[in-house]
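Excluded from the complex is one protein chain; the other protein chains are retained at their positions.
Each chain carries a letter (A and B) given by its place in the written order, and its residues are counted from 1.
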């Protein structure tokens, strides 16, 4: 949607150009703050995502923890700045721990992010994801197929915006273009690289950075979520330019995240309002 | 066994030279088809193999899923082209899920592959592997020690062939030389590199590619299993030539798999009939 139209919304959005600069600048600021404040993120995530998630958080400056035991998660969530719940491995341990983790996040007023991996593949998982949504996540991050299964509507810009409004959450629909919306404003992020979809758990790890950024800027969840995806997208395309293929991509990606500075982010970010 | 002798079998085998060309050509064709058809493989595999298995499937063009929850596996297996069962992590979750996964594969007529990791180390595991074999896998992939424990016979060419005939399955015994047999014909694959045994879960990941190839060519399980091991062996030796050691080997291996083309496979494949 061109900037002219978006200005007709009741909540006026900045021009597309301004918004790119806003989000890119916010991405640089939050990355700098993350490195200084070393925010803790507790991630209950799937078995294939644990190492990459922990390493992405470490490369970005955060401190990860990954415990999924029901009697331990309250202590871990309470000392963290944010919680990530990823449904990719729904074993008995995680099923028992997830409700207590969400309850702990709410009790301690910590933002939390839901990643309903493969919710399109199993009815049992979709039902469980909906129960999680009743716990009011700050951000829902999913792909188009997961969105369609969960929201029972098409993953169009309008459909995603409506669902975000209904959830009263930020929805981050990731794909070739990421769409981040709080139900009123929408941001489209065009950074990224094809190799990101050729290595497992890239999206899962990205969601952990969303959680870290939302912990730092709870007053602007939309901007924080978009800023995290800009960091991921910029790092992904820089890594894609140098990696020898999908095997060497994850290491290259983490090296880039570690070395990323605000000026590079501002130069490379491609964000527009919709 | 020289080609002259093998021609005296009731099921006449091609000459060793022909067979190399056959399997190598089949490996190239199946890899090309996998990239086009993006076959799904559901893998219930051990904790140390999950990331490498998912990344190998992605690098080769397939789509992995890894769920091991008993109430979810039927949906995941049914929408996949093939199933891999690896016994490397026998926690309660996987023990509960494995029989339902096998039943789902059989109900949906999907081929499935068994990898009885470390069956030589624990009697409990050997017994469980034998119960799995009662579910008629299409392919059994194991090493010599695992074969000896499971089959209670020597891992000679003849011993493996007899066991495959008894199981009515393809047996792929991997090692410095891989031996793939359906109980009648035997193929020996001499590709590979010493670094493949110096990094964890290489064999486990290889078995997932066997599952993907068998999904594509269920009419020729022997050829498909051998073709997968040729791809792995060729990629392994190419990666071994450039990797700086066992640490950088897995990334190099995945990069090679991603870039591999049929002409390279045909040039490098070393397969002979036995």
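The rule is short, and it goes like this: a contact is a pair of C-beta atoms (placed from the backbone, for glycine too) under 8 Å apart; a residue touches a chain by one contact, two chains touch by 3 or more.
Because the structure is a prediction, the values reported are computed rather than measured.
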{"item": "Sole contact to the chain not displayed, among B:25, B:47 or B:148", "value": "B:47"}
{"item": "Options B:89, B:138 or B:186, residue touching the unrepresented chain", "value": "B:89"}
{"item": "Touch criterion as defined above, residue of A:23, A:54, A:128 or A:170 at the omitted chain", "value": "A:54"}
{"item": "Where the unshown chain meets chain B, residue by residue", "value": "46-48, 51-52, 88-93, 118, 121-125, 198-201, 244-248, 250-251"}
{"item": "Where the missing chain touches chain A, by residue", "value": "47, 50-51, 54-55, 58-59, 64-69, 71-72, 75-76, 79, 92-93, 250-259"}
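The rule is short, and it goes like this: only the chains that are shown with their structure count from here on.
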{"item": "Whole-Å gap between the CA centroids of chain A and chain B", "value": "36"}
